[in-house]
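First the structure, in the form of structure tokens, and then the observations on it.
Shown here: the complex without one of its protein chains, the others still in place.
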Amino acid sequence: MLNMQPSLLSVDSIALSFGGLLAVDRVSFAVESGQIFSIIGPNGAGKTTIFNCISGFYAPNTGNISFNGHAIEGRSSHKIAKYGLVRTFQNIRLFKEMTVLENLLVAQHNIANRNLISGIIKLPQYRKAESEALDKAEYWLYQLGLTAFANREANSLAYGQQRTLEIARCMVTEPTMLLLDEPAAGLNPKETEELDELIVQLRDMYGITVLLIEHDMKLVMNISDRILVLDQGRVIANDLPSEVQSDPAVISAYLGEEE
Amino acid sequence: MQLLEQILNGITLGSIYALIAIGYTMVYGVIGMINFAHGEVYMVGAFVGLIVMTILSSIGASLVPVYLIAMLLIAILVSSVLGWSIERVAYRPLRGKHRLIPLISAIGMSFFLQNFMQLSQGPRPFAVKQLIPGSFTVSESFSISYMQILIPVVTLVFMVLFTYFISKTKLGVACRATEQDRRMANLLGINTDTIISVIFVIGASLAAVAGVLVSLYYGTVRDTMGFIIGIKAFTAAVLGGIGSIPGAMLGGFVLGFTESFASAYIGGDYKDIVSFVLLLLILLVLPSGLLGKAEIEKV
Partner (left out) sequence: MKQNFQNAIIATVLSFVLLSLTIGGLIQVEGIETTVVARPWYVVIGCTIVFIIQLFRDQLVFVFKGFGNVLKTLVRAEQIAEHAIQLKGSDRFNPLFYLTVLICLSVYPFIVSDKLWIGMFIDIYIYILLALGLNIVVGYAGLLNLGYIAFYAVGAYTYGILNHFYDFSFWLALPLSGMTAALAGIILGFPVLRLRGDYLAIVTLGFGQVLVILLRNLGSITGGPDGIGSIDRPTMFGIEFSRRAKEGGVPFHEFFGLEYNSIIKDFFFYFLALALVIFTIYVISRLVKMPIGRSWEALREDETACKSLGINSTSVKLSAFAISSFFAGLAGCFFAAKQRHISPESFEFIESVIVLAIVVMGGMGSTIGIILAAIFVAVLKDYSQDLQEYRMLIFSLILIVMMIWRPRGLFPATRPFIKLQNRQKSQECGC
């Protein structure tokens, strides 16, 4: 085949233990550019831990992770984010007491004009950079329907809006890949549907590759190109949605967990 | 002989630091804050000891053990009440707030106690009568004062009591469980609020013991005595690995030895600097301390 392009993100046999607990056990998978790739698994399976390894919050004990040609395992998280890989958190982490707009401006820190002198005396290039940052923030507020809340404190938003804001905050950094940790948790069915559309839209219109952790099976099955199933830190399936649904190992893992 | 002398000094100082450091490390372990007022609890303990001693001597008590036991017990009583009240008044209402907030409150509390003592007794040192004067001569150039023996012995007694409490009694086990995982302990039916209070009381008691011992050893007590020693004992706790009780004991002795050698060979003026430099070094090279385990902060 001609298409020998390496995967955008490849995780190669990473493992991480906390004390005696092996939270992630030799997990490997690869995400191709433009995919929506989902990770599912029962509580405590190690999904978030994998996210933390990829985004640099934990350093895996062994294994390699590469993103867009960079080896990123054990790198500091802010560097990884600079490569274009940003994430949301299972328990929303907004800058709570700052306004919605400020949240989006802060996120553009690395593209902002940070020259102190030009900021203090408001040089034209500084004004221009700030105005552009504001434009971009407004653009995403508009796209995600948050314009009316621009000057409200982030923690005054409804839960679903906070989740959306977290995604908006990622998007203003102009990422290549987005890691979403249970974005539908706590949303009502209507909101979940909107989220579903949004994720597809992010991929289709903005070319974002998405790695998604989700418990909402409907959402996952609808939009994923590929699904990785974890149980107790191990990969038990890595396949197309239709195949995963009928995989006996997956069914038993889930039946053992729930009900 | 100088070497031996420094070793003895190290043991004495180390005992004191270890006693105080336990309070820091336990509080940090369970509520994750530096209890800046801990040094002041020690200072209050020393004052109470002195007051008890003076009262005893004015009513004509003469037996040394009576003095010692009364001073220790009453100082422990008062300091325990103090430790308990500090937590209730200045820290408990602030649980769950931004980390900075209890820290500032603690600084306020530390200052409050220092100034309270200063206002009630005066901003000057008070001499403490020698309880057990004399020393025992090993050779012509070397003697060990009785106090230098008493301090490690009393420390040992309290360390043993404390270790017994924390590892064998039900309450002690609950303390350790709470330190390891407060939420989990709560789910298991442990009243973590009570446990936190208990931890403050224990820390304060050990600090009071240190306060009484120091006042007897150096023969003086004053309002500002808790401040520097508080920082140092905290250094000891960090050195041993904050959150680790054996670490605090070890750290106390390591710091005690370092300091006693430093003041002998570098000069007393700079001994406070030595412990500070030591603190910086540990934080740079070994932030989790000698016996602490590196924790991965949960995201």
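List of remarks:
The letters A and B name the chains in turn, as written, and every chain counts its residues from 1.
Here, contacts are C-beta pairs under 8 Å (C-beta built on N, C-alpha and C of every residue); 3 or more make two chains touch, one makes a residue touch a chain.
Computed from a prediction, not measured in an experiment: that's the story for all the values here.
Although one chain is not drawn, the whole complex shows that of B:Met33, B:Leu171, B:Ala264 or B:Leu291 it is B:Met33 that touches it.
The chain omitted from view is touched by exactly one of A:Ser66, A:Thr99, A:Thr176 or A:Gln232, namely A:Thr99.
Contact between subunit A and the unshown chain involves residues 55-57, 76-79, 81-82, 86-87, 89, 93-99, 101-102, 105-110, 112-114, 116, 119-120, 122, 131, 134-136, 138-139, 142, 147, 150-151, 153, 169-170, 173-174. In the full complex, the hidden chain is touched by subunit B at residues 28, 32-34, 44, 47-48, 50-52, 54-55, 57-58, 74, 77-78, 81-82, 84-85, 89-90, 93-94, 97-105, 107-112, 115-117, 119-121, 126-127, 129, 227-228, 231, 234-235, 238, 269-270, 272-273, 276, 279-280, 283-284, 287, 299.
We adopt the following convention: only the chains that are shown with their structure count from here on.
For this pair, subunit A with subunit B, the centres built from the Cα atoms lie 47 Å apart. Of all residues in subunit A, only 18, 48, 52, 57-58, 89 touch subunit B in the complex they form.
Within the complex formed with subunit A, the subunit B residues making contact are 296, 299.
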